[in-house]
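Shown here: the complex without one of its protein chains, the others still in place.
Residue numbering begins at 1 within each chain, and the chains themselves are lettered A, B, C, D and E in the order written.
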Amino acid sequence: MGERILVINPNSTEKVTQGIAEAMAPLRLDGGPEIECVGLEQGPPGIENEGHVAQVTTLIAERIRARDNDCAGFVIACYSDPGIALARETTKKPVLGIAECGMLTAMTLGQKFGVIAILDRSIPRHLRYIGSLGWTDRLAGERAIGLGVTELSDEGRTLTRMIDTAKLLRDQDRADVIVMGCAGMARYRDRVEQAVGLPVVEPTQAAVGMAIGRVRLGWRTRAQMAA
Amino acid sequence: MGERILVINPNSTEKVTQGIAEAMAPLRLDGGPEIECVGLEQGPPGIENEGHVAQVTTLIAERIRARDNDCAGFVIACYSDPGIALARETTKKPVLGIAECGMLTAMTLGQKFGVIAILDRSIPRHLRYIGSLGWTDRLAGERAIGLGVTELSDEGRTLTRMIDTAKLLRDQDRADVIVMGCAGMARYRDRVEQAVGLPVVEPTQAAVGMAIGRVRLGWRTRAQMAA
Amino acid sequence: MGERILVINPNSTEKVTQGIAEAMAPLRLDGGPEIECVGLEQGPPGIENEGHVAQVTTLIAERIRARDNDCAGFVIACYSDPGIALARETTKKPVLGIAECGMLTAMTLGQKFGVIAILDRSIPRHLRYIGSLGWTDRLAGERAIGLGVTELSDEGRTLTRMIDTAKLLRDQDRADVIVMGCAGMARYRDRVEQAVGLPVVEPTQAAVGMAIGRVRLGWRTRAQMAA
Amino acid sequence: MGERILVINPNSTEKVTQGIAEAMAPLRLDGGPEIECVGLEQGPPGIENEGHVAQVTTLIAERIRARDNDCAGFVIACYSDPGIALARETTKKPVLGIAECGMLTAMTLGQKFGVIAILDRSIPRHLRYIGSLGWTDRLAGERAIGLGVTELSDEGRTLTRMIDTAKLLRDQDRADVIVMGCAGMARYRDRVEQAVGLPVVEPTQAAVGMAIGRVRLGWRTRAQMAA
Amino acid sequence: MGERILVINPNSTEKVTQGIAEAMAPLRLDGGPEIECVGLEQGPPGIENEGHVAQVTTLIAERIRARDNDCAGFVIACYSDPGIALARETTKKPVLGIAECGMLTAMTLGQKFGVIAILDRSIPRHLRYIGSLGWTDRLAGERAIGLGVTELSDEGRTLTRMIDTAKLLRDQDRADVIVMGCAGMARYRDRVEQAVGLPVVEPTQAAVGMAIGRVRLGWRTRAQMAA
Partner (left out) sequence: MGERILVINPNSTEKVTQGIAEAMAPLRLDGGPEIECVGLEQGPPGIENEGHVAQVTTLIAERIRARDNDCAGFVIACYSDPGIALARETTKKPVLGIAECGMLTAMTLGQKFGVIAILDRSIPRHLRYIGSLGWTDRLAGERAIGLGVTELSDEGRTLTRMIDTAKLLRDQDRADVIVMGCAGMARYRDRVEQAVGLPVVEPTQAAVGMAIGRVRLGWRTRAQMAA
C-alpha cells in the first residue's frame, strides 16, 4: 500500500545510509509501511559540529517539504536530531528523531542509559538536548569513541572502541542499557550487545519501530493541529 | 504469520476490553502482528486502589506465563502499569506499559503533558510512578474526572468531564499534549482532541504502536538477557 | 502501656529477624512502645526480585490486618519497602518503610548518601523508588556486595565486602553518609562505621526511631483520614 | 533518667515557647527523654528576616555550647532551621531542625506537601532551603498568611487565615499534606487538619518525635565523627 | 579605545534595533567598550517560529565572521538565543545570548523568575532551552502577551498586556522577578517594573552588562581554546 516512512540520513556518507537501510530489515512488514532511507548529498559527510547541524536543519526541512505528498511520516536519522523542531513545523505528518526515540526506548529497557558518542565534542550538544527533554536523571553517562562518522567504516577499530566504551558505561557509569549515539554505528549493534551483556539500542531501529505505529495513528502536535 | 501481541486489560470489565480492542483497528497491519486483547476475569472491575494493583500484579504475571509460548510481546493495559517490573522478570519477551508508553509518546508531541485521571486517589500513585521514571519536569499536571472505571461507560457524563478536565490541563496547567490516564477512556479520544485543540494520546494505542516494532527487534533488558 | 510497634521482616530467615530484634535494644524505652519483631514464615528467604516483592506485598497487608487491633504502628523491614502503599491503605495506623526512613535519616546526617545493596539486580528497583520519592539529587551512588540475604550470615565475607563497598561509595561516589540497603545487615553497622569514618544508617533503627514518635502523634494520610 | 532533648525556640516570644511545650505532651514518655523547651530572650520576637536568622545563628550555637553537657540532643524550633549547619559543628550530639523534619515527615504522609508560611518574604528563604535539601519536586507550593510571629496569638484571625491558606494549598497547588511553616502555629494543628481534611504536620512535634529515637542511636555526621 | 561589543538583533525590524540601542545608554562607559547595535536586514521581521530560528542561525554566524576582526565580543539579541552554539564555534571571542543572560541575571534578583513571551508558540521553544540549561526549577512560569514582534510598537496595547501578564506571573505563578522575553520589549521595562513592584530584567541590558566584563577577561570555551 501507499504508506511510506522516509528515513532521512542528513549526511552524505552513503555507507551510513546503507547501514541504516540494512538495519531496517526486521521492521519491513508485509502489510506495513514502506521504509525508504535517503541520504542528503548536499549534507556534510557527518554531523560533527554546530555548523553541520545548522546546515542540515534547512536541508532536512527542504527534503520533507519535497516529499510531504508521498510520505506518511519522517524519521531524522542523526543522533543530534537536527532540525526536529523545524521539521515538525514543516509537515503535518509525524516526525521522530533517532536520539529522542533511542533514549525513550532505552528508558523502557533499563533504569540508567549510557550513550556511545562518536566525538567528545558531540557530548555537550547531546547533554543540552537531554536537558531540554528533561531526562537528565536517567542518563548514566555519555562517552566518545573518538572517531568521526566516516571513520566508522573501519570495522576493527570501531568495534573495539565501541565495546571498550560500552564497558566503561556499564562498569564506571553503571548504565544498564546502552544507546548507540550515531546512526552510522548500526551494523555493530549485535556484537556490542553480546560483548557487554547489556541491551544496546540502535536508535534508527527504535525510531522507525515507533514510526510504524505513529503513521497509523496520525497524531499531530498542537502547532500541527492549528496550522 | 504467528506473531502476536497480547494486550492484557487487568480488570474484568468487558466493556473496557472491547473499547481497547476497537481502538486497535488502525494498528492491525496485514503482515503485522496479531493484536489480541484480553481482560482478566479474576481482576477487579477497575484498578482503583493499591489493593487492586497488588492483586493484578500477580494475575498479570500468571497470564503472561500462560501465554508466553504463543505471544511475541505483551502490553499491560492499565494506566498504573501494575506489575510491569514483575512482568519483565516473568518473560523474555518485550513488555510495555500503557502509562510509560502514553507518556513517552506524549513527550514526542508536546513539551508539557497533562494527564486525565479517573479518581483523585489515583494521582499520588501516578506521581510516584512519573518520579520513578524521572519525567516529573515534563508533567504539566494531572487532574481527575471523579468517575470510577465502570462509570466510564456513561458517555455523556464522562465526555463532558473529560473535556472540562482537559481544558483545565490546557489553560491552568499549560499542557500542550494530553494523556488519557485510563484504558477505559479509549473511545473518547477523538472527541476530546477536537474539543480542546491539543493532541490527545490514547495510551494503549501508544503502547501497541510501539510494541509492533519492538516484537520485531526483540531487545531484552539486562535481567532478561542474563536469565 | 499497651502501645506496640510491629516490625515486619517480610522474609522467612529467622536470623534476619533476630538481628533486627537485637538492633532494637537502644530504642526500647521503659515507658515507650513495645517493639515486636516478626518474620513472615510464608515469605521467601530474602526479597531479591520482583516476584518476591509481589509475594510479600500481599503477605504484609494480611499480617497488618491481623494485627491491626493490637498494634499502634507498623514498620516494613525490607529495604525495598514492599507493599508500603498497600499497607497504608490497609490500616489507619502509621506505616513506615525502612528504605524511606533510612534515606531520610541519612539526609539529616550528610549531603550525599551512598547505599550498600545486596545484589546488583536490587539497584534498579531502588533507583526507581528513590526517583518516586524525589530524592535522586541526594544520592551519591548505590553499589552491591554481591551476596544474597541468606549469605549475609557469613560474617567474615560480608563484613569485608561491606567495608570495601562503603569505601568505594565514600571515595568514588563521594558519599558522606552510608545507608545499609538490607535489614539483614543490621549487625554490621558499628564495624562498617568505624572502618570508613562515615555515619552508617541502619534503616530499621532509623524507621523504628521515627515510629516511636509517630505512634504518639497518630498522623494519618489523606486517604487514611477519608477512609 | 538523665537524657534530655533541648528544644530551642530562637525567638523571645514566650507564648511561642509555651505553645511548643504544650505540643510536646504526647511525646513525653515515662522512660523517654526529658523534653525541655527554651526561648532565647536575646532573640527577636520572631525570625522574620535575614538579620534575624544571622542573629539567632550565633545565639543558638552559644546556647548549645552552654547546654552541651546536660543534653543528649537539640532541636532548633524555627522553620528556617537557622544556624543548623553551625549547630552541627558546635556539638557532637544530634541536632535536628523543624523545617527539615517537618518536610521529611510530610514526605511519609503524602506525595506533595504544601507549606503555610507566616509572611511572603519568608518564602524565598524557604525555597532556597528546600532546594539545598533537594526536595523541590515534592513541594506543591508555599503560601503565606501575612501575619508576623507575634500576631499569631490572635486566634480568630490566625485560624481563619491558616484554614483559607491550607485550602488553597490543597485545591490550587494540589498538596495532599500540609506543613505548618512556623513553630508559633503549633496550637492550631488539630483545627486546621479537621477543616481541610489533609494531614497537617506540626514541625516541632515532627522533629522531637524523630529526636527521641536519634538520641538513643547517637549517630554523628562525618564532621562530628572527625572532630 | 578599539574594543567593541557587537549586539546583533537578528530580525529586520529597525524599531527593535533602535529600542535596543537606546536601552544601552546606561552601559556606555567613557573608557568602556563601544556598543554597536545592528539588525539583520535579511532576517525576518521577528523571530517567531522555528523557520526563523534556522534562518537567522546562519545569518548570525555570517555576520560574526564578517565582523570578527573588529569586535571583541558578540551579543545575540533575540530571546531564543538562536544559533548561540554555532556562534561560539564561529569566533574565539565571547558570545552571550540575551535569554541565557536575562535568566541568569534574574536568578541573582529573585528565587523564581517569570517570563513574558510574545506568542504562545514561543513558549515550548523557551521551555526546551531552559531545560537544556538545567534551570527549570527556578522558573515560576512563562506567559505570552499574544503580540508579534512588529506589533510591539503599538505602545498602549503592548504595555497593558505586559503589565497584565506580569501580574499573573507574580500572583498566579508566584514569580519574584520578571524577565522580558523579547528584545523588542526594551522600552517598556521601567513602566512594567513600576506597575508590578517586581524587578524586571531587560535581557539585552543584562547580556551587554555581562559582556563588558567578559571582553576584558577574554575567557574561551573548551572548543574555542582547542580550535
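We adopt the following convention: contacts are C-beta pairs under 8 Å (C-beta built on N, C-alpha and C of every residue); 3 or more make two chains touch, one makes a residue touch a chain.
In this text the structure is predicted, and so the values were computed from the model without any measurement.
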Sole contact to the chain not displayed, among D:Glu14, D:Glu50, D:Asp70 or D:Asp190: D:Glu50
Where the unshown chain meets chain A, residue by residue: 123-124, 127-128, 131, 136, 141
Residues from chain C at the interface with the omitted partner, ascending: 110-112, 137, 174, 176
Absent-chain interface as seen on chain D, which is shown: 49-51, 53-54, 57-58, 61, 83, 85-86, 88-90, 121, 125, 128-129, 131-134, 136, 223
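Just so it is clear, only the chains that are shown with their structure count from here on.
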Chain B-chain E separation of Cα centroids, rounded to whole Å: 42
Separation of chain A from chain E, taking each centre as the mean of its C-alpha atoms, in whole Å: 32
Of all residues in chain B, the ones touching two or more other chains: 110, 128, 131, 133-134, 136-137, 176
Overall pattern in which the protein chains touch one another (line/ring/star/complete/other): other
